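Missing here is one protein chain; the remaining ones are kept as they sit in the complex.
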Amino acid sequence: MKFSLKQMPERTQPPRTYGLNMVMDKGMGTADVQNFLSVAKPYTDIVKLGFGTPYVSGNLNEKLNIYRENNIPVYFGGTLFEAFLVRDQLDDYINGAKEYGITYVEVSDGSVSIPHTDKCKIIERLVKEGFTVLSEVGSKDASHVMAPYKWIEQMTAELSAGSSYVIAEAREAGNIGIYRGTGEVREGLVDEILTKIPQEKIIWEAPQKAQQLYFIQLLGCNANLGNIAPNEVIPLEAMRIGLRSDTFDLYRDK
Amino acid sequence: MKFSLKQMPERTQPPRTYGLNMVMDKGMGTADVQNFLSVAKPYTDIVKLGFGTPYVSGNLNEKLNIYRENNIPVYFGGTLFEAFLVRDQLDDYINGAKEYGITYVEVSDGSVSIPHTDKCKIIERLVKEGFTVLSEVGSKDASHVMAPYKWIEQMTAELSAGSSYVIAEAREAGNIGIYRGTGEVREGLVDEILTKIPQEKIIWEAPQKAQQLYFIQLLGCNANLGNIAPNEVIPLEAMRIGLRSDTFDLYRDK
Partner (left out) sequence: MKFSLKQMPERTQPPRTYGLNMVMDKGMGTADVQNFLSVAKPYTDIVKLGFGTPYVSGNLNEKLNIYRENNIPVYFGGTLFEAFLVRDQLDDYINGAKEYGITYVEVSDGSVSIPHTDKCKIIERLVKEGFTVLSEVGSKDASHVMAPYKWIEQMTAELSAGSSYVIAEAREAGNIGIYRGTGEVREGLVDEILTKIPQEKIIWEAPQKAQQLYFIQLLGCNANLGNIAPNEVIPLEAMRIGLRSDTFDLYRDK
């Protein structure tokens, strides 16, 4: 680096436990994965293979190998987990994940209705089996609006059950869960969650630029952000550290 | 595949005659084409080189070779056909297509006005010359709204003239023809077309996710869909078979 700027915010360094980027791979070819990591590896903390895409893309083993060689943990999107769960095939899912060498797993109930105690039992079981568990809170059903105290209750219980992080649902489009249909943040909900749950334990799905900006302004450059598109990792990193016009004034006096 | 889910819908298998994905390549480099096919080949039935892009991209022969080696038929977008037609250069177009080794051809009148009988004569001629013809119905002019009976009349005549499929116009953006300017489906029009034209013979241009979802919900997992962006083929395949939250409940009881 021939460039060095003064007065820059302090980003956490990899391997990170917060300040995370969770990136969504929704079916990239392996050459694209290689190319993406060649530039974005230092800012790619966790990769999610979105919804059912690992089930249909033919290059899964090869792709998992590339991520493994780069020491980047990968997990399958919650929709695939739920597709197994709802068919009473949870054991098949767990065995499959192990065969693929997956060590991170998402437990979610965005498309299925299960008692929350059952969800927590699954989390406990997966932790016992050696998985790092990310659990997602929030429905993918727009008509299902959950009160803030419910979000807090569920997040608390899931962290107690052993989840390493709780993920605040937004879908790939960023129009559900912690967002309104327009993509606008439910600010009151976010504020209330943050009174009870440590921000380091929450990954905010934030696929849209305005959503990423919101959390950076609220929580600083080390907000945990998820559902980042691969080609947006570098632009997001620039925004995190004040090198995009939106955050230019965030870390310094005018 | 270490994963196997029960109760899955039956997708047609390649080479498909229905359940088609027609993918729009609007100027990809050859490395991108290779990478795209490395993951999406089993779900890529036909490729369209969109509008005038084959005229300006320098890698046309190389690209056509790659698709040929993968047994994926390619055709040039209708706008290029019309650009030749309107200049009285139809013979040049046909000769050029043959020199490039193209066997699929689109006949459209989205930007030109020709008597429909003339359009059908061109279809007949091209079929006689050995081409597989896809013909497109619908104007690219937003102010030109065509009554449903006209759509049916033209589709019927074009299939009689020898078109293998009729394409329902939407443009790359999905905001014209069978859609309103907002991208919303003209549901009455679609329903009426389907009373007379077999769904297997229609390719619905559906570049937007909500549009793809509409036709999957209406016609099932094997709807013929077109103008799919290359990086959306895998996500669409997941959605077709119920592995995206939007279609999670489509093939099974809650």
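Every chain is named by a letter (A and B) in the order it is written, and numbering of its residues begins at 1.
Simple rule for what comes next: contacts are C-beta pairs under 8 Å (C-beta built on N, C-alpha and C of every residue); 3 or more make two chains touch, one makes a residue touch a chain.
These figures come from a predicted structure and were not determined experimentally.
Across B:Gly52, B:Pro73 or B:Pro148, the residue that sits in touch with the chain not pictured is B:Gly52.
Of the options A:Pro42, A:Gly58 or A:Gly220, the residue whose C-beta touches the omitted chain is A:Pro42. Of the listed residues B:Thr44, B:Thr79, B:Gln211 or B:Asn224, the one in contact with the hidden chain in the full complex is B:Thr79. Summarising the interface, chain A meets the missing chain with residues 1-7, 31, 34-36, 38-43, 209, 231, 233-235, 237-239, 241-245, 248-249, 252, 254. The chain not displayed touches chain B at residues 26-32, 50-59, 79-80, 82-84, 86-87, 89, 92-93, 95-96, 99-100, 110-113, 140, 171, 173.
By our rule, only the chains that are shown with their structure count from here on.
Chain A and chain B have Cα centroids separated by 35 Å.
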